[in-house]
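In this view, the complex is presented without one of its protein chains, the others remaining in place.
Letters A, B and C name the chains as they come in the text, with residue numbers starting at 1 for each one.
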Amino acid sequence: MKRIRIDEKYCMGCRLCEVHCIVQHSKTKNILKTYMGEYPKPAPRILVEEKGYITFALQCRHCEDAPCLDACMTGAMYRDKETGAVLCNEDKCVGCWMCIMVCPFGVISRSSDKKIASKCDLCMGEDIPVCVKNCPNEALKYEDSKD
Amino acid sequence: MNSNILKPQRIDARDLNYRELNRLVKDAANKGVKNIRLTNVNGQRYIGTGVNSSPKININGVPGNDLGAFMDGCSIDVSGNGEDGIGNTMNSERIVINGNAGDILGYSMRGGEIFVRKNVGYRVGIHMKSYKNMYPVIIIGGCARDFLGEYMAGGLLIVLGLNMKNKNSIVGSYCGTGMHGGKIFIRGNVEPWQLGKEVRVYEPNKDDFSLIGKYLRIYCRLFSLDFDSIIKTSFTKLLPGSSRPYGKLYAY
Amino acid sequence: MAKRPTPTEFIVERDKDKCIACQVCVRMCSNDVHIYDADTNTVTSDNSRCVGCHFCETLCPTDAITIKKNESCFKPNANWSASVISDITKQAETGGVILTGMGCDKPYTIYWDHILLNASQVTNPSIDPLREPMELRRYIGRKPDKIELNYNKGKVELKTKLEKQLKLEVPIMFSAMSYGSISLNTCISLAKASHELGIFYNTGEGGLHKSLYKYGKNTIIQIASGRFGVHPEYLKTGAAIEIKIGQGAKPGIGGHLPGEKVSKEVSEARMIPEGTDAISPAPHHDIYSIEDLRQLIYALKEATDYEKPVGVKIAAVHNVVPIASGIARAGADYIAIDGMRGGTGAAPKVIRDNVGIPIEFAIAAVDARLREEGIRTNVSLIAAGGFRSSGDVIKAIALGADAVYIATSALIALGCSQCQKCYTGKCNWGIATQDPYLTKRLNPEIGVQRLKNLIKAWSLEIKDMLGGMGINSIDSLCGNRTHLRGIGLSDRELKILGIKSAGEPQ
Partner (left out) sequence: MKTLKTEYLIIGNSAAGVACIEGIRKVDKTGSIAVISDENIFNYSRPLISYFLAGKVKKRAMPFRDKKFYSRNNVKLVLGNTAEKLDTKKRIAYLSHGEKVVFNKLLIATGGSPIIPEIKGSRLDGVFAFTKFGDAVAIKDYIKKHYIKHAVVIGGGLIGLKAVEALIELGIKVSIVELADRILSTTFDTKASGIIQDALRKAGCNIFTKNTVAEILSKGEDKKVTSVTLKTRKQVPADLVITAIGVSPNIQLVKNTSISINRGILVDEAMQTNVKDIYAAGDVCEKNIPIWPNAFKQGRIAGENMASGNAEYTGSIAMNSVELCGIPTISIGKTSLEQDKYEILEMRKKEESIYKKIVLENNHIVGCIFVGDIERAGIYTGLIINRVDISNIKDKLLEEDFGVLALPEKYRKHLVGDVGLEV
């Protein structure tokens, strides 16, 4: 099962991952059109935390024992059989924010346009999530996890 | 075997090349001999260099240059005079010279002590530096020549000026040029023209005297000198004017 | 002080149609060139702060930024150029020495570009390196005058006891760069790449960080006048010891790492208190003569039980030939000669640009002289100072070098854009800085790969060129100047280089 590994030592804090995440989850998937023409533009599903020189980008960890799966009352949050990713079915989500309440990483947020939860989907359909692909310092890696 | 290593081992250095002599010293040290006595030493270099264990080496005769260079662990006692480069980049322990010593003594010394009973040559204590608990100390019984403590970055340098002839000056010129750390104490007075422009002159305080005393007591005991009479005279303290003497040299 | 003309060197051109105000440039520029205005949601630039490192340009996700040279400014004047005026103005303001970083950028003749290589045609066949074995391995160290062999039941054994040698899989090493002038991640990249390539890197005079001890077998440790970080463990760890007398970028002067670059970790490696200046005096005060040098060489050999080669690095200066001869006779196992285009973390500009001679002359002249004196095998020669390509490397070897040191090209492989601001400690690429916010920008995993790629690529090219000349071992090329021809050079230059002119047959 592939996961995004975050290596804080080499995160420069440039936030290009956020930019590319926004574009990937936009309507057009075109960077200029997303930034110049989409209102509201999608919120990034990756979040760069920063304190002095320590920075790292954090996105859903797709936990093995994911509290958001237990907490989701609509069944919108589900685990993808193939990839093992924890995904949110946007058609089922009603925005009760139970998942936000229980995620110990605080990586689920309210979508900027609809009343649904927004979280990392590992860029389903892409070989490599765009945050990983575009990290200029390989601080993010898409690797097989131990389990 | 054990009783053997406790017995002092004598090595006659007569007619030995320095490499041969040092090989013998290292071999003895490697065997664990605690006390090595070298006799008839006549200008052989690098004695005590690269000796990995911690014997005490007594030297009879005149050891050559770079005595105890990069020295770490062993200690050296020279019954007579030493040459140039004693304690070059020395790391620890002690070198005692019962007579005079030459130039660049204690160059870039990082730890340990060098005690010289009489006079030393030029460029002594250049670029001494201390680091954490490593604190290099040089005490010179007589006087020193020019460039004493040049580029000094740390540690302690004491010149006592004992048995000086009146004409002699206790330090030469350019004392403490480029100094940016450490302390120099000179027993008696130094003329302003003798000092490098990076040093400032101070009156030693109580703490300074206890610092001097800490090492001077050992020195006096080693050379059977009267500590009280030496310490009671006045000392001049030299400190760097700035820890960044060349900080303003450049246009950014 | 009243303002005087100091033209900005660069103009940051921002394509307004493409800038999405993502602020990556704002966050990443250590010189604070880019400014975000939240009210208008736009990013603007302060050109005067730009050093032209191209970091922002590289990261900009929409290619909205282009760094351009400021072409406006002064009336064209071959003598009073913009940089001359700007330097004078700066000095009039500060009264200080103008500092710079990296190697000399003045348009002196680069002799590598005036030397051509030979290739085989008809009378001697070229070798196809894809099919035939090619030997790039070199040994650095004193070679015996003659070799005696033991023949024992059909087995041949070397009877002569060889002096300690450094075994290089490729005749290229990473030249001295101290931890302090460059970041730990840069050191790690160099060390690890050397380990994996079977070559050596050089600590410079910065001591050895604890995390680098494990690469000791691929480390040349340096001893300079400041003796920073020189202690028994350090001497024990390196594969060879190098006494640094001089550096091509600043012959004759010392070094000076300002206190602000002496971080906790740097202070540990150098063994000086944190935040203090690290001053390397111009000379070693125990070396005022060749005899003194010999004394230090043997002190180091004695300290390490004659188990490691001891080399001496000097800058290429006018008298390099007799000096090198002296060093060879002083017992050095190798001499590294650094030409005037060699890099530096910080040097007075006037010295970098005006002192020394090019490595091409130095290596040719020294090799010739050592041969004349019959002591060439006593010592290995390493050429350094601005090697840009495998072509430069192979020419240096044909001129007489046993191997070359590269540093600037290694840094360029890691991202360096030659902005020459290493001395400010604000290197955006995380190379010449100790600022933890910046050093993390060089991920050693990437660094190692890039360095390995570079050396691998050069090796392939060298093999190709060797094959073309009909040579299957780099050893056979060393000092083999018959394979070189000069072009556009005067007779005198050709004579010093010891090569014929293009068009002259064998």
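In this text, a contact is a pair of C-beta atoms (placed from the backbone, for glycine too) under 8 Å apart; a residue touches a chain by one contact, two chains touch by 3 or more.
Note that the structure is a prediction, hence the values are computed from the model and not measured.
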| item | value |
| --- | --- |
| Partner chains on view for the chain not depicted | A |
| Hidden partner chain, touching residue among A:C17, A:I108 or A:C131 | A:I108 |
| Among A:E49, A:D113 or A:E126, residue touching the chain not depicted | A:E49 |
| Touch residues of chain A, complete complex, unshown partner | 3-9, 47, 49-51, 54, 56, 58, 61-64, 67, 70-75, 91-92, 94-106, 108-110, 115, 143, 145-147 |
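The working rule: only the chains that are shown with their structure count from here on.
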| item | value |
| --- | --- |
| Chain centre separation in whole Å, for chain B relative to chain A (CA means) | 65 |
| Centroid distance [mean C-alpha coordinates] between chain C and chain B, Å | 37 |
| Centre distance in Å when chain A and chain C are each reduced to the mean of their C-alpha atoms | 44 |
| Of all residues in chain C, those that touch chain B in their complex | 90-91, 93-99, 225-227, 230-232, 235, 256, 258-259, 267, 271-273, 276-277, 279, 281, 285-286, 295-296, 298-300, 302-305, 348, 423-424 |
| Residues on chain A engaged by chain C in the complex (per definition of touch) | 9-16, 18-20, 31-32, 35-36, 52-53, 134, 136-139 |
| Of all residues in chain C, those that touch chain A in their complex | 17-18, 20-24, 27-28, 58-59, 61-62, 435-437, 440-441, 443, 445-446 |
